[in-house]
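One structure coming up, written as structure tokens, with questions to follow.
The complex is shown incomplete by one protein chain, all other protein chains being positioned as in the whole.
Up next is chain A:
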Amino acid sequence: MKLLDKSFKPFAFMTIILVLISIPLFYFVVVYIYTVDADQSLKNNKLRIEDQLNHLYPQSKTAVLRIRLLNELDIGYKIISMDTFPAERGDRFYTAERFDQYSNSIRPYRYLETVIDIFDNEYLLKAEVDMEEYFDVIPYTTAVAGLFFFFILVGYYFINRFIAGRVWQPFYKTLDRLSRLQIHKGDALVPVDTDIEEFQQMNENLLFFTNRSQSAYNQQKEFTENASHELQTPLAVLQAKSDLLMQSDLSEAQYALLDQINLTIGRMNRLNKNLLLLTKIENKQFIPNERINLSDTIKETIDLYMVSFKERNLEVVDQVTPNITIQGNRALIETLINSLLTNSISHNIDGGSVIILLNEKNLIIKNTGISNDLGEDKIFKRFNKGAKNTDGSGLGLAICEEICNMHQMKITYRYFDQLHSFRISNIVKIS
């Protein structure tokens, strides 16, 4: 989740909860207010009617006629003699619905039933107030309130996006620079200029850590290079002693031991060379500016290993499109092809097969082999060794990957149909 969304989410949540609570609350409050209002006006009307009927006419007879008229007019007041409709004294308010013939609909009304005295006779007054108009107001008011809540939400969202976005801008800029920082290429972090104290502090810390990892990276590179070089001389001494010892009259068993020593020196030497090679590729000490006829290079390498193919009874299928020329570093491209081909031989089974395909875009080298899927994600890792690979340095494929990266090519591994398949894609043919 994005930072700004994170701060927006609880606000949006709160607003929606408020809306949900406020709608019924609003409704009840409005209904209550209207009802109190209606009751008050009914009460006033009662007082007025009682007063008017008692004092407007001098005789009770006229008042009775007026009462009849009022009942016949049917304008919301019914005054009924207590003789026909006995009732207790006191005000009774209630809400009820009834059919209204003028509007031709069922409408809500507020009623007041109370007893009034007219010329010392008790009458029951039934007064009503039409609540329809009041109730009509409620949905509109609710809609307006809801709309405002929605505006608040939208408004906050945009304020959040733009104002807050501006406040956080140095943070996002720093983040962007940080994610594009390539320590191994020697990039240094350029801190974003900001007047916000927290960001300044963050910049300082980031600078400290990136610089430290930069120097750690450089030290590691230097260390690898120096260590490899320093190892060469003792290896040379070891080799010289072994060669010297070899000239003395030794038993067969002693020679066999010496042979093992020789092989081990050889392995150490290769490991060392490969480490150096990796470091050099990473240090960009090779310039990919030569024209290389990839087709010829592959053909020559296949020829070079013909003896080995025959030795292991390997069937070689090569479909190499001629004259694919690329731009690159010859020594590295040769190392790449060599490495992949020797892999396909040494990890093969006797009587197996090697398939080499080259077209304008891809180079695919497939071979049968002993082990199963070697895992496409870890096979190019340094010192990752295949199941039966005991003599290799564990760097061959790591070097292949680095060489491909350097030439803007992509190397992938797949195990399919019992074939280990290496594909180099993105080959750019030049004319």
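By definition in this document, a residue touches a chain if its C-beta (ideal position, glycine included) is under 8 Å from a C-beta of that chain, and two chains touch if they have at least 3 such contacts; residues count from 1.
As a convention for this text, contacts and distances are computed from a predicted model.
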Check: Unshown chain, UniProt name, "NADH-quinone oxidoreductase subunit NuoE", "P-type Cu(+) transporter", "MxaA protein" or "Response regulator transcription factor"?
Finding: "Response regulator transcription factor"
Margin query: Among A:84, A:104, A:233 or A:431, exactly one should touch the missing chain; which is it?
Written below: A:233
Notebook entry, point to check: Considering the whole complex, which of A:252, A:360, A:377 or A:417 touches the chain not shown?
Noted result: A:252
Margin query: One chain isn't shown here. Among A:269, A:327, A:353 or A:421, which residue touches it?
Written below: A:269
Item checked: Residue in contact with the excluded chain [from A:48, A:98, A:161 or A:241] -> A:241
Check: Contacts of chain A with the missing chain: which residues?
Finding: 229-230, 232-233, 235-244, 246-247, 252-256, 258-259, 262-263, 265-266, 269-270, 273-274, 276, 304, 307-308, 311-312, 335, 338-339, 342, 345-346, 391-393, 396
